[in-house]
Structures are given as C-alpha cells and as structure tokens.
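Here the complex is missing a single protein chain, while all its other protein chains stay put.
Going by the order they are written in, the chains are A and B; count residues from 1 in each one.
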Amino acid sequence: MEDLLRALTSSDLAEIVALTLRVTGIALIISTIIGAPLGALIGLSKFRGKSFVRALLYTGMGLPPVVVGLFVYLILSRSGPLGSLSWLFTPSAMIVAQIVIALPLTTGLTMTSVESVSPELKRQIAALGATRSQAAWTILREARIGVTAAIVAAFGGIISEVGAVMLVGGNIAGQTRVLTTAIVLNTRQGDFSLALALGLILLILTFIVNTALMKLQGR
Amino acid sequence: MLPFRAHLGQTLIFSASGALLLFLVLPLFVLLARAIEADLLQQLTQPTVTQALRLSLVTSSLSMLITAALGTPLAYSLARHKVPARSVIETLLDLPIVLPPAVAGLALLLTFGRRGFLGPVLETLDLSLPFTTTAVIMAETFVAAPFFIRSAQVGFANVSHQLEESASDLGANNWQVFRRVTLPLAGTALLSGLILSWARALGEFGATILFAGSFSGRTQTMPLAIYHALESDLGSAVALAAILILISFFFLALLRLITHGRIGHPML
Partner (left out) sequence: MTLYQLRNLQHRYGERTVLDLSALDIAHGEIIALVGPSGSGKSTLLRLLQFLETPTQGSLLFDGILSDHALPLEARRRVVTVFQHPALLDRSVFDNVAYGLRLRGVPYGPETIMAALGRVGLRDYARVRAKTLSGGEAQRVALARALVLNPIALLLDEPTANLDPYNVGLIEEIIRGHGTTTVVLVTHNTFQAKRLADRVGLLLSGKLIELLPADRFFNAPLDPRTRSFINGEMVY
C-alpha cells in the first residue's frame, strides 16, 4: 500500500500521464477532424464504390494494431517514404500510429450514425425547404450522439493501445513512455507497485470513457 | 435522397474518400513491396516465422475451442434462464472488452503469478502458469471470449420460443431441441461471434506480453514476433504482418459471407 502511494506521487508518473494524454489527445483531435466530416460525407451520399470504402473501413478497424504499428514504422523508418522527418521513436510517431488506428473508428462510426438517421426525417427536412448543405448539417446534428460515441470509442481504443505504440515509440523513458508501455516495462522489471499505480490510472481513465460511452448509447 | 444535384459535394466526397483510401492503402502497398523485396516466400520458412505462425494458430484455436465449449452454455443460460444477478454477470463479462489489455495482463499475472493471489495454491499443485504456452491461451481467452459470449447471447435470445416449443410438442427431447432447432437458428450469431473473438485473439499483444512474456517457440505469437523481429530481422516482421493482414481479410470476408453483409465490425 505504501509502495502504491509512493508510486502514485512519483514525478515519473506525472510525466507518463501527461505524455499519454498529450499523445492520445492530439491523435484523437486529428482523427476526429478528419474522420467525423469524412464519415458524415460518406454516410450522407450514395456513390459507386461505397461498399468498397465501407469494407476498407471495416478492415481498418479489424487490423491487429501491431500490424498498424509496423506500417507506421516502415513509413517513418530512415529508408521509408517519410524517413526524412526523423519521427521514429518520438511522440510524433506514436501520434501517427494512434491516428491510423483511430481513423477507421471515427470515420466508420460517424458514417453509421449518420446513416441511421431515419429516411422519414431526411425527407421531412427536404420538404421543409432545406438546401443540400442545410440538410447535411441538420442530419449531422441529429446524429450528434452517435458521432460523440464514435470519438469516445476511439479514445478508449487508442489510450489502451500497447503493441503499436511500443513498436514506433520505442518506450524510451521520459520521451516516449506512456501508461501502457510503462505498465509493460515495470511489470517485466518486477516493479509491480508502479505498474499497479499506472494500471489504476489507466483503468480510471478508460472507466470514465466507457461510462460516458454507455450513457451516450443510452444503456 | 435529396433532390438537387451537387457536383461540388460529389467532388468533395470523391477527393476526401480518395485521400482516406490512399492513407489506408498506401501502407499496405509499402508493406507488400517490402515483403516482396524481402522475399516473402523464403521468409515463410524462417524458424522465427514458422514458430510464431504455428504458436499463434495453436493457441488461438485452443482458446476458441475453450471459449465455444464453455461460452455456449453460459450464453444460452443468460439468454434463456432466470439467472440470479444477471446484470452483474453481464457487466463482469463486458469488463474484459473495455479493460486495457496491459491491465488485463497485469491482473492475470497478479492472480496466477508465483507471488500472485493464487500463487501458493498453484505451487502446492506444482503448477507454474506465467510465461508458458498455457498463459498465452489464458490471456487470449480472457481478452477475446466476451466477444463470443455477447454475440451468442443475442443469437440465442433471438430464436423464437414457439419453434422450440413445437419441436418438443413433436416429441423431441431437450437435447434434440437444442441441437436440431436452437443451435442451427442461432448459428450465424455463434459463428460470427467466434470469428470476431478469433480475430481479437490473433491480434492480442498487451496481455500476452505481460502474462506470458515473449519466448520464441513457447509464447512468442505473431504480434509479439513482429515486435521482436523489428530489432533483428525486418523481413520476417513484414512476412508475419502480411500473414496477419491476409487472415484479417479472410475473417472479414467470412464474416460478411455468413451474415450476408450485415455485420462488418463488432462496434457497428
């Protein structure tokens, strides 16, 4: 218990939590900015190849995160297409990996929530004299709970992510060590109390997120 | 739906979708190009690759066998019988879905580890679970089983009572009713739940690395092997990732096939 308290008040821990929130926060904001409008656009429109885009999104959601991590690693590695950025083993690399994991989620879930707005309401909106962009905006507002749920689900997914983040971040103390990777490292070094403290914080964060998610989904 | 043309909107959709496509597909091509460069087929005979592949298939299959064998009766009871504290059980079953894998691995270690909660009991039985292949199966089952149980429960709940009743009116005993009526009707839900679970188990990383470690041939599954191969041999990492992608595609296609395209992902 004393160990746990010591661990909870250590400055390392504050640093790890801060980095975790920064990486996941930035990744979430970017994947929301891209994913929510894109998902809304796809959900609102009919076009050839839509089922292909849909299948692609599902594949993106189903890919093992470690594989995503390897993608990002290859792209950012010195000989990769974006190697000149020297992002590998920096927080930027972790942000990129989390964006790639979160983007199919925010896009796909926004798409389904926009699509689930009833056709009757869509017809009524047009009959009340909405232009196309007015109708799109109204439908997106109607789907706001689903869109929020998409963002929350993405947050829960990427803050818990271990493999991809370890792969591209390298788990360097003080630089790329986040909650999940720190839990792995401390457990393997036998420092259970710090691992527990970190696990507790991660649990609390995901608990808050999941409670919010269930509230949103009305369960 | 809306009765006006919007070339601008369409252009926007196409360019935005195109950008997303590129973003999602480009890495795949990079990966495949690397795989070919690294001579994928030759990589497939490397011991790191074959061992990880075999271990992943064996552990995930066993984990799914356990999940199906124990999860089906549980899901059926939850769907059909009056279960005391049902909502508590359901919440507990949902927990592993929302639990971060690293925390799940830590929890398993603190429960079944040598110094863990059940450590003394396991020691008297001369059992050591952590860092064994059994630990891999346990981690995969822990993380993946809830997906199956949830899906199976919904499947059983949707089978009409009337059909089961008429079957028993026709003289079928309980087991026959279950085998001949309930199981086939809930089959799609069971199968899709199993596929989702399987995909989750195959991609498992966090819980496995904590509870089972990463010992080549014993506990190093494909995701772990990808991580470790990066330090030594990029070629086998790429080969393993290519295999995992192929399996993911296969699972997705299978899922869409058996559910007639209704389910693409558990969250949708």
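Definition applied: contacts are C-beta pairs under 8 Å (C-beta built on N, C-alpha and C of every residue); 3 or more make two chains touch, one makes a residue touch a chain.
Just so we're clear, the structure is a prediction, and the values are computed from it rather than from any experiment.
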Hidden-chain contact residue, picked from the options A:124, A:175 or A:189: A:124
Contacts of chain A with the absent chain, listed as residue ranges: 118, 120-121, 123-131, 134, 138, 141-142
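Please note the rule applied: only the chains that are shown with their structure count from here on.
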Contact footprint of chain A on chain B as seen in their complex: 1-4, 6, 9-10, 12-14, 16-17, 20-21, 23-25, 27-28, 30-31, 34, 98-103, 105-107, 109-110, 199, 202-203, 205-206, 209-210, 213, 223, 226-227, 230, 237-238, 241, 244-245, 248-249, 251-252, 256, 264-265, 267-268
Parts of chain A lying in touch with chain B, wherever the complex brings them together: 34, 37-38, 41-42, 45-47, 49, 53-67, 69-75, 80-81, 100, 103-105, 107-109, 112, 119, 122-123, 126, 131-133, 135, 153, 156, 159-160, 162-163, 166-167, 179-180, 183-184, 187-188, 192, 195-196, 199, 202-203, 206-207, 210
